[in-house]
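This structure is in structure tokens; I'll ask about it shortly.
All protein chains but one are shown at their positions in the complex.
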Amino acid sequence: MTEKAISNDSGRPELGVAMVGHAFMGAVHSQAWRSVARFFDVPRTPRMVVLGGRDPERTARAAERMGWAESSTDWRALVERDDVDLVDVCTPGDTHAEIAIAALEAGKHVLCEKPLANTVDEAERMVEAAERARERGVYSMVAFNYRRVPALALARQLVAEGRLGELRHVRAAYLQDWLADAEAPMTWRLRKEQAGSGALGDIGAHIIDATQFVSGQTITGVSGLTETFVRQRPSDAAGGTENVTVDDCAVFSARFSSGAVGSFEATRYATGRKNAMRLEINGSKGSLAFDFESMNELWFHDGEEAPETGGFRRIVVTEPTHPYAGAWWPPGHVLGYEHTFTHEIADLLTAIEAGTPPEPSFADGLHVQRILAAVEQSAENGSKYIEV
Amino acid sequence: MTEKAISNDSGRPELGVAMVGHAFMGAVHSQAWRSVARFFDVPRTPRMVVLGGRDPERTARAAERMGWAESSTDWRALVERDDVDLVDVCTPGDTHAEIAIAALEAGKHVLCEKPLANTVDEAERMVEAAERARERGVYSMVAFNYRRVPALALARQLVAEGRLGELRHVRAAYLQDWLADAEAPMTWRLRKEQAGSGALGDIGAHIIDATQFVSGQTITGVSGLTETFVRQRPSDAAGGTENVTVDDCAVFSARFSSGAVGSFEATRYATGRKNAMRLEINGSKGSLAFDFESMNELWFHDGEEAPETGGFRRIVVTEPTHPYAGAWWPPGHVLGYEHTFTHEIADLLTAIEAGTPPEPSFADGLHVQRILAAVEQSAENGSKYIEV
Amino acid sequence: MTEKAISNDSGRPELGVAMVGHAFMGAVHSQAWRSVARFFDVPRTPRMVVLGGRDPERTARAAERMGWAESSTDWRALVERDDVDLVDVCTPGDTHAEIAIAALEAGKHVLCEKPLANTVDEAERMVEAAERARERGVYSMVAFNYRRVPALALARQLVAEGRLGELRHVRAAYLQDWLADAEAPMTWRLRKEQAGSGALGDIGAHIIDATQFVSGQTITGVSGLTETFVRQRPSDAAGGTENVTVDDCAVFSARFSSGAVGSFEATRYATGRKNAMRLEINGSKGSLAFDFESMNELWFHDGEEAPETGGFRRIVVTEPTHPYAGAWWPPGHVLGYEHTFTHEIADLLTAIEAGTPPEPSFADGLHVQRILAAVEQSAENGSKYIEV
Partner (left out) sequence: MTEKAISNDSGRPELGVAMVGHAFMGAVHSQAWRSVARFFDVPRTPRMVVLGGRDPERTARAAERMGWAESSTDWRALVERDDVDLVDVCTPGDTHAEIAIAALEAGKHVLCEKPLANTVDEAERMVEAAERARERGVYSMVAFNYRRVPALALARQLVAEGRLGELRHVRAAYLQDWLADAEAPMTWRLRKEQAGSGALGDIGAHIIDATQFVSGQTITGVSGLTETFVRQRPSDAAGGTENVTVDDCAVFSARFSSGAVGSFEATRYATGRKNAMRLEINGSKGSLAFDFESMNELWFHDGEEAPETGGFRRIVVTEPTHPYAGAWWPPGHVLGYEHTFTHEIADLLTAIEAGTPPEPSFADGLHVQRILAAVEQSAENGSKYIEV
């Protein structure tokens, strides 16, 4: 007889997870929670305990579809459950602070979507809660998933190894086009009270974090300019039209701690660009370029090559020795967007077990928040340069 | 009280699945079986009943890691289980016929990896078994997953809609480089008795199927040329070196049923190309180009555009209206290799439920096998053109 | 007897041309003067009368090599010669005003390299001279040659035809790397008194002109940030090191007359980028992208295409119906950098003959100069936004 029943217990302990929010971010986080232990040797196997949401029916259906054992409309009860070890916050930005702080105070690790909060004040309170929790061995992380794109993790390595020399230029843009149509309807992402800001906080936050991560430097000051191209949009909620109260785009210049100069742009009006999160860095010895629409590729110019054979190399970041890639398929069998979240959670679980604070921390999220605020402040003051 | 226990039963009936083989293909099929009902409204939810393999310990570990409830080393018992409705054959090609035929005779649907078999004779017997089974409502499919790359499914649509006009050229290459190093060790893929052929059957089969699928035409004849660059390789099994008994590359010309001319190449010696499965089609009214290393892109030239603004368009195949893409993420949030298998299984489950034979059928697989055999026969006869 | 002596006179009148300066710009202008009547039906055939320079020997050798009948070290005499109808000013920026004004006052048409001058004051005096001359039928043009890249001329057409709808974003960068090496020696281009400014005036001027040309809008205000990364360089002239007195890079934001937002960057420190003059424009109905390193390509996204087949098209701008391209080779037989100057001169000769002021005019050059000055002023004042 050759059959063998698989025990539920692989010898690895489990980690109970609750998630709040089940829209786009909830769906992709769920796929990551389901997949992480299939591909990474994580120290604990996630158990998907409960999904929180507002509407009971929709939340229940989402839980079933996404693989959560239960659903709940009471996030306060959810974060206190004994069988929950970690809370994953996937709600709009205006509720991050409340949920994350409650979870941390209840002794739960927290993974929180970006931007960390809608205001610097909220973010500061979250950092305080995170620091108190950490003293008790409770950890937190903000979900800047682009750090876990293999190509950007490789970019970070190359900069850290000195392959670019002294950095001079950082050039970043995050281009989408889903608002280019002036008739596209109103959404919560266009209301300041819910979203905090527009393109700036939604996608500008990603390139702020990604450039600091890859460069290993912090932004020390900014000069910003923002615009709202379409000031009213059709709204069912408002029964007619509703005012857009956030920026449609933000263009800003920056200086980095080591002297590099940055150029940034975030917009949702770049017709034809779907998710073009682009990054270029030029150093004295080399350069890097990346575009998320071709997320498996990193372009690297090694300035120390002979000029005859020098040029930007298209590295297909799928080799076993590339960050994260060895856990998946053979070279050239490319990864997608969702895998960045699986990597993020693998790193989170590993850090929690090791007792080393996971990155990016809430403090990193707060620093991003301060830069976002400085861009807005500069934009309101004739683009005047503001130190962060 | 807002909590709600999720029932195991979503109202959708389940489909018991057994899989044989747990190497690369087993791992990726498993991810697809786990994910399909999370993203697609499939009529039945797969239940991952049992995984078959040779070594009991390794199979048990694989089953646990990949999410199968049990493991087994007796594939004959496995295909007869009452709780198994479908058998997924992920073993090397020399065992496909035996397992697939037994499963079909036991009344199980079959998904079989490609190439369908190692010989035309085996493939013919599989087709006979598949046709007998189909009369009893038992279905079968060969796993040419590249048909389910969204970009290639879109390519098929554009050709079928007549956007390319009359087809003149089909140009396909499948380029890998994992054998470019003459010291890379021997593997079962280089033994004729296990693999059937080398690059020809392993990756050439994919471009034969993909070009026929996208063009909507069949190949009617071929002229082939093959080569084995490295004739001996280090082998632990052989205790020294072992002879390579398959082709390292195959280059062949073809004619298609409607008169188009084809140029094909399959190799694992294209240094620097990791999984460059490339396809170009030129018609009287337009052209298409694709490279799997950039799998989210389809290049389309509409020859009916004004010359001033004509050019190959880079379509990022992630729009909600693109094939399969609507089930996943927003535009520009790209997919990866594994998703093609999830799409394949979604289509398979839908076809079984609808009682429409899934495609590609075993008969399609047999036709590919006959083309592979004709290429080999031509290569052995001074490249003489052979009708298929 | 079938031989036929070719008369020197094709029936077309000649136009006597003098050029001052014989470095890089002189060489490329000369090739254009020699070639223009071979490919374009210009109303007058240029006669290359005399080349002006400082050093008699070097100027004489340059004249011979570049095809000028005589050489001269006295530009004042040169601009007054009766056999000279047009003066082409290819000297460093600090001498533009003096030479161009003298030529205009002598009744000679003037083609002047960019930037028009080193200061707004000089540029204003040149515009006054140009306007006075124009009343007498004497014309002038500033040599922003990138307007005559066929791809950018096509871009202008597409915007003018409304194919992009309302413009929202203009994104431009001019990236070179010849100063990335901190040991590269001092040159006149790094001295404020000769060059006026650094990357800003040298290459930033090109993208200011090009974006205004393609968009059909003017820049109405800017916020700038500049940096000098390497403040001293080896200098033979100085016998040791010499201070760099210009910017190494300039990053600036802008607003355009119709409300579009601009992002600009000019640098000579972008390691690995050789002459990456890049332009992107996003409008409500479409987008354009260009990179001079691939100068024969324009990327156009028509937002009115069906989403299924929408994407950026790579237009190879070599069709007979494309701007300038019909004068040269068949489609796909690409052009190079020098051809932009031939186009420029063809347009200049045509405009002079037609009595329509050639573009870009000295007034256009002055507007660029004012924007350059505003960027510098903003950079000196904490990036404060400055109306132009």
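Lettered A, B and C in written order, each chain numbered from 1.
Here is the rule we use: contacts are C-beta pairs under 8 Å (C-beta built on N, C-alpha and C of every residue); 3 or more make two chains touch, one makes a residue touch a chain.
All values derive from a computational prediction rather than experimental measurement.
Only one of B:50, B:111, B:251 or B:277 touches the chain withheld from this view, namely B:251. Among B:292, B:312 or B:337, only B:312 touches the chain that is left out of the view. Residues of chain A that touch the chain left out of view are 154, 157-158, 163, 300, 302, 305, 307-316, 319, 321-322.
Interface with the hidden chain, as seen from chain B, comprises residues 164, 168-169, 171, 173, 175, 177, 180-182, 223, 225, 227, 229, 249, 251-253, 255, 259, 261-263, 265, 267, 269-273, 280, 282-287, 301, 303, 310-312, 378, 382-385. Considering the complete assembly, chain C touches the hidden chain via residues 2-7, 10, 24, 28, 30-31, 34-35, 38, 50, 56, 60, 63-74, 77, 176, 178, 273-276, 292-297, 316, 318, 328-339.
Please note the rule applied: only the chains that are shown with their structure count from here on.
Any chain that touches chain A and also touches chain B is listed here: C. Most remote chain with respect to chain C, judged by CA-atom centres, is B. Per-chain CA centroids place chain A at a distance of 34 Å from chain B. One simple way to say how far apart two chains are is to compare their mean CA positions; for chain B and chain C this gives 54 Å. Centroids of chain A and chain C (each the mean of its C-alpha atoms) stand 43 Å apart. Counting partner chains per residue, chain A has residues 273 touching two or more of them.
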